[in-house]
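What you see is the complex with one protein chain gone and the rest in place.
Every chain is named by a letter (A and B) in the order it is written, and numbering of its residues begins at 1.
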Amino acid sequence: MIEIKNLSFAYEKTKVFEDFNLSISKGKVVLITGVNGVGKSTLLRLIAGALIPDKGKILFPAEMGKDPRKKIGFISDRLSLYESLTIDQAIEFHLSFYDVNRFDDTLINHTKVKRTQKIKELSMGQRTIFHLSLVMACEPEILLIDEIIHSIDVYLREIFLQHLINIISQREITVVMVNLNFTDIEGLLERIILLKGGNILVDENIIGLKQKVRKIVADKIPAELPLLFKNNTPQWTEFYVYPFREDFRKDINGSVVDLDLTEIIKAFIGREYT
Amino acid sequence: MKRLFLTTFKIDFMSAMPVYEQVKKHIKHSIAKKILEADELLPSQRELASLLKINPNTIARSYRELVQEGIISGRTGKGYRVNTNSDMGKEKKKLLEEKFLLFLEEAVEMGFSAEEIAGIIDNILKKGENK
Partner (left out) sequence: MIKKEYRDIYKTALVILSILLVIPLIYIFDRIKWKSDTDYMGIFIIALGAVIFLLANRLGVDTFRTELEDNAFEYLLTLPISRSAIILDKLLPRLAVIIPPVICYEIMILLTKKIQWGRLVISDFFIFKPGYFPFLVILFLLLSFFTSLFRKRNAVGLLTAAALIVFAVSGFALKALLGTVAAPFVQANFTGMSFLLALFVVDMIIGTAFFVVFRKFDVKSLNQHSEKFVLMALGPLILVSIAAILILLISNNSSTPL
């Protein structure tokens, strides 16, 4: 669905990507994460067409038409919109670029906004939900979400995620999420990509990742075990092992603990900081 | 009974067991414990995904595999029902074995020997029969 080939991009003389490649299949929910400033948002903007690659291409299937942006929905943490327009004006303006003329206001009714309010008068939560509604009204095949899920209150977050679940069950939409926080969204994710220094450090199916990264609580572990990260607490030492295999268990003198996505990513990032 | 099925349904994200497996397991357990009865209509895939806050495709996989295993039958859009003749015998045994293994692990950790454990089980069974 999204083919990134030999992408190179620099921001103000800093190289962000050099010969970067990535392929995302249709209908998958993908997480892109990494430390701050690693280029996650830049990557999303390159896919969305807000930025143009210096070298390389981003390819979409032919069915998406001459301008693939017609079928791409992008919601960013900057929530860029024409702030002096009213909601009605913003809807009219936005829909005029796509081949749709219906706007479903069920979502924005949750947030108690009036259609005559100006965008700049809306709260962050109201604006995020409005942006989502706007983007969804154009029936995108690809949805790009950049770090907004955790900037809104838990109630609106629930509404946002439920709407997302509805859309995913109705049609084969490809979702690429950039996030630093994984609570509430872990159940939706299928593929996890961790970026580091303009390259892909980890690219795994979430099922596989959870089986391959385990924490061992022990005094020490056999030297041959592939250690990802070590965490010394006052009470004990935590050894994060990747890739873990079931046959390691017999050599381990301690407990093997399963991890959630937050713990897993923490280990990978912790390794980068030490 | 469906309410009990839904309220006891929790996905453990701390577990390395894939979510689709956890979904299958809970459905099978619920059928084995008669929380879900034969021919009962299961929640729609979308409903379940909404409730558990997980990807609808995960639910789709669980339902698909359960159909293949003969536990449930149906189709997307038409609804899924618990099979009347699904062989829960094997499932029930597996479920009981799992619970028993947990019990055994604890007992062993507490330091009981095999004979002591057998003795305790005997006692409990005798008391149960009296009831």
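We adopt the following convention: contacts are C-beta pairs under 8 Å (C-beta built on N, C-alpha and C of every residue); 3 or more make two chains touch, one makes a residue touch a chain.
Owing to the predicted nature of the structure, the values given are computational and were not obtained by experimental measurement.
Across the complete structure, the visible chains that the omitted chain touches are A. Across A:K28, A:R69, A:R157 or A:R191, the residue that sits in touch with the chain not pictured is A:R69.
Checked against the full complex, the one of A:V35, A:L59 or A:L81 touching the unshown chain is A:L81.
Looking at A:A48, A:L164 or A:V241, the residue that reaches the missing chain in the full complex is A:A48. Within subunit A, the residues in touch with the undisplayed chain are 11-13, 45, 48-52, 54, 67, 69-70, 72, 74, 76, 78, 80-85, 93-94, 96-98, 120.
One rule holds in what follows: only the chains that are shown with their structure count from here on.
Against subunit B, in their complex, subunit A makes its touches with residues 27, 29, 161-162, 165-166, 168-169, 184, 186-190, 207, 210-211, 214, 258-261. Within the complex formed with subunit A, the subunit B residues making contact are 11, 13-19, 45-46, 49-50, 52-58.
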